[in-house]
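All protein chains but one are shown in place.
Moving on, here comes subunit A:
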Amino acid sequence: MGIVSPGFQGRRRPAEPNLPPGQYLTEDFPVLSAGPTPRVSLTDWEFVLSTETGAESRWSWDEMWALPTETPTVDIHCVTHWSKLGTNWRGVSVDTLLDGVDTAADYALVHSYGGYTTNLPLDDLRDGQAWIVHQYDGADLPAEHGGPARLLVPHLYFWKSAKWVRGIRLGLTDEPGFWETAGYHDYGDPWREQRYQGD
C-alpha cells in the first residue's frame, strides 16, 4: 500500500474486476499521440507486411476490406491511466494477414503513416489477439483515433495499438519503437503495470 492521503476518498465505484491496477474507467475516448494527426487518403493507402528475408505482401484499401472481417468487443487500457471497457471494432485479424507467410521471426515492428513505430513479440499478434481495424462503434474510425486504420492489440497498453498503421516488419531481433525508445516499457502488459522501463 502507498502513502495514505488524509481524507482522500477517490471515486467509489463498484469493484471492477476488468480494470487493471492503476487504471480508472472513462466514458470519453482520450487521445495520446506525439505529433499532429496524419491524414491519409484511401487511394494512396496500402498495408505492407514484410518478413526477415525481405519478402513482402501488400494490400490496397479495397483488397484489405475484401478480406473476412471480425467485430471484436474488447477492453482498452492507456498508459496514461484510463481504461475503456467493451469497445466495439471491425477489422481483419492479423492471423488472416499472416496466413501463408513464411517466417521464423520472433518480433514485429509496426510502422505508421507519420513515422510512428512500436514493437512487440510476433506471438502477441497471433491467435486472435490483434486486428487491423477501420471501424469503431459502427462508424469509420476518426483520424485522431488512428483512422483510416489502426492496429488493435487490446491486451497490451494502447500505445502498442499503432494508429494510422501502414505495415508490420517481422524480424529476428527486437527493435524498440517510438515510445519504447522514449522510456516506455518494451512489452507493456497492463495487468503487470509495465508502463515504463524498469517496471
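We adopt the following convention: a contact is a pair of C-beta atoms (placed from the backbone, for glycine too) under 8 Å apart; a residue touches a chain by one contact, two chains touch by 3 or more; residues count from 1.
Just so we're on the same page, contacts and distances are computed from a predicted model.
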Of the options "Sugar ABC transporter permease", "Pyruvate dehydrogenase E1 component beta subunit", "Lipid-transfer protein" or "Ferredoxin reductase", which is the UniProt protein name for the chain that has been left out of view?
"Ferredoxin reductase"
Touch criterion as defined above, residue of A:Glu63, A:Glu144 or A:Asp186 at the omitted chain
A:Glu144
For subunit A, which residues lie in contact with the unshown chain of the complex?
1-12, 22, 24, 26, 28-38, 80-81, 114-115, 144, 178-179, 181-183, 196, 198-199
